[in-house]
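A single protein chain has been omitted from the complex, and every remaining protein chain is retained in its original position.
Let's look at subunit A:
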Amino acid sequence: MVGLSEGEKHFIRGGIAQDLRSDGRKRLQFRSISVETGVIPQANGSARVRLGATDVIASIKAELGKPSILRPDKGKVSIFVDCSPTAAPMFEGRGGEELSNDLSVALQRCLLGGTSGAGAGIDLSSLIIVDGKVCWDLYIDGLVISSDGNLLDALAAAIKVALSNTGIPKVSVLGASSDEQPDVDVSDEEFLQFDTSGVPVIVTLTKVGRHYIVDATSEEESQMSSAISVSVNRRGQICGLTKRGGAGLDPSVVLDMISVANSVSQQLITVLDSEIAAAEASEE
């Protein structure tokens, strides 16, 4: 991203204050979303989401594993995000590591619930095969191919679509002895489709000056004072919160931002659901 001149910064801030952003959008309007499913045929589920110039791919692989001792009735999910150097030259080598970790942790917080596993957006108990012995390990990998702001929202949307596209093979348990690993037969014909109605989406509200905008481009993000990412599911429940940026926020402003995020997220969920349905229909 090329540096911004004072005039350009002024223009961006002024536009946001007048509800007319540089690309003509209103403050609470998303860029056009385009969704593609099944982009990685080798994976159990995958999706590519384009939000303006931001382009991310999410892929989901399921492997057999052992559940943790603390939670023997739940499967395991791990989320990793990688920022590819194709997105920005500064991501080459280990440059993108900090941002990748940041995004991974934020996604984990929003989708996986607390340390006890309770309240997770993804239903972990559907991943269990044999209690305490065999479960599915889901590896969710995000890859940022092109970055123009709002990576967290795009990644969360990609993960939601990828989960709807995921097929977990049917497993039949053969002859289990009590202490050893039971043999499992993984069928080649899938599937159990994942239930994604409970999976939340993330809406990031960026505060520039005295107003907040939704879906900031990287130019707008460079002008932000702080940002709140709210993860909301279809029932309007908040599944996670992250605040970024150094400026302090008045608590009433925070509550207001959360309620705005809530209403915007319902629109986003509707758009995503229709895109998922369209993608599924075109597959058949």
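Heads up, the rule we're going with is that a contact is a pair of C-beta atoms (placed from the backbone, for glycine too) under 8 Å apart; a residue touches a chain by one contact, two chains touch by 3 or more; residues count from 1.
Everything below uses one rule, namely that contacts and distances are computed from a predicted model.
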>> According to UniProt, what is the chain that's been left out of this complex called? Choose from "Molecular chaperone MKKS", "Translation initiation factor eIF2B subunit gamma", "Exosome complex component RRP41 homolog isoform X3" or "IBH1-like N-terminal domain-containing protein".
In response: "Exosome complex component RRP41 homolog isoform X3"
> Hey, which of A:7, A:24, A:93 or A:251 is the one touching the hidden chain?
Replying inline: A:93
> Which residue among A:12, A:40, A:77 or A:106 touches the omitted chain?
Replying inline: A:40
> Looking at A:61, A:211 or A:234, which residue reaches the missing chain?
Replying inline: A:61
>> Please output the residues of subunit A touching the missing chain, sorted low to high.
In response: 39-43, 46, 57, 59, 61, 63, 80, 82, 84-87, 89, 92-94, 97, 139, 141, 143, 145
